[in-house]
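The complex is shown incomplete by one protein chain, all other protein chains being positioned as in the whole.
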């Protein structure tokens, strides 16, 4: 329900920040990497947010990009992965390296994140690869209405573009990655994997 | 609890929009038809809303008119119909065609909406017709206090006017529809049906 | 959690109003008598509120005075009385006549409210009388810190004053009612009953 907060940064803690919006201070759980990258308290900040609703708690989680938030939400969909663990994965690995690891089926790198054992790493691997495929099928049915992305290129490229956007990449990031592919004679899945590999290595 | 949002349109997705109100971005689920009809991001928009509260989620659904929201709420009252399916019905058919279909007992048109099979279509048909009748009985007991609608015309017309208003039509829409009826020697139910048919064919 | 709303009155329905505060429209359930007493849409209104939290709904109830809200909250504490019924009692009888009825043990008047049968009326009678007594015991232990009410008069009068304030009367209303009592040689309970009778007959 709450998509973002834009307000005055008031306090920075190791794993949370407080942002004031209109006289109300919102405590937002963030990865330590994001907390360390924020400006000095007093400056205006913009955080993409996810509102976690439980029977006995309302908690807000914050991200610097839609890309990170989308990865967080996909991780939340994996059985046994709660918001804090999902936040740790996004915070420690960063989304680009996460997708690159998923493509390489590199469970090892996932287990470097506190709270992720071999079993959870495998489950993340299986479910996120599956979602990656599904993401393309769902997306190809409804090409994005936003940002007037030109639907001129071939069907596979457009599907790949839509899939990358629905993973949280901006249209510009997605288009640039696709344009840098040496071989574009691939199906949508192949284009997405190749683009993710390129962005994962940046 | 939250009846509407008035703020800056920030992002448009295929099935959701983000509206900023006072530094907070609210993500609102909307039918694709509404998403496509909104102005450019940056403009001010007004959405009638419904706040769905569940044990693990707070979700906001948005509408361009009280008419659509009222239909959505009545659909929500039908067993087995959740917010997303109700939104799909309102988005795909539009409220006028929905009421016209209910009057014609046309379950076929309901099944064109993804997520609605024959069984759900029949249940919607039965329950919404029943509600339509009840709507009139309840409404006739308490004529609307809003908009100073002149209670001069006959009792049946006033009941029909109140029923149409409680279905979400504005007083002006309801009065115009009743005034265009060739035969006004009907009881309240008859007047309502005839008016809905006229508005359903527009 | 939400004690009041102060904003622009946008819409008035038979049993609810919509108040805009900072770009958000809040739908507030109110008694018809309050809806009918509000100014024209567009004016600024102030409503004391109660936020009802349930597993599948957040609903706001509105009152024109703390007195009405306090009575509503005490009614909510009676087994089997939900917010809508409590609102109907406060709306139909008004708090002063409610307390006068409780003192006279007049269950008949309670049954004139839709949704209140003889059994519920008796339960309301018993529980509110009991609360009335408890209210005084609790209150007498902690005299109000607000409004600098002079604690010069006798102990019984101060206890009665505190009890009336905790029932939602303003300090001025409570003091005036006590000052109009012909016989003030009563204990706190007697003073409260007598004052309620006077205010109930206004």
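We just call them A, B and C in the order they show up, numbering each chain from 1.
In this section, a residue touches a chain if its C-beta (ideal position, glycine included) is under 8 Å from a C-beta of that chain, and two chains touch if they have at least 3 such contacts.
This one's a predicted model, so the numbers in the text were calculated from it and none came from an experiment.
Under the touch definition stated at the start, the shown chains contacted by the missing one in the entire complex are A, C. The chain not displayed touches subunit C at residues 1-7, 21-22, 49, 51, 53-55, 142, 144-146. Subunit A meets the missing chain through residues 10-14, 18, 20, 22-27, 32, 35-36, 51, 54-60.
Everything below uses one rule, namely that only the chains that are shown with their structure count from here on.
Separating the CA-averaged centres of subunit B and subunit C is a span of 36 Å.
Here the spacing of subunit A and subunit C, counted between their Cα centres, is 50 Å. Shared interface positions of subunit A, defined as residues touching 2 or more other chains, are 22.
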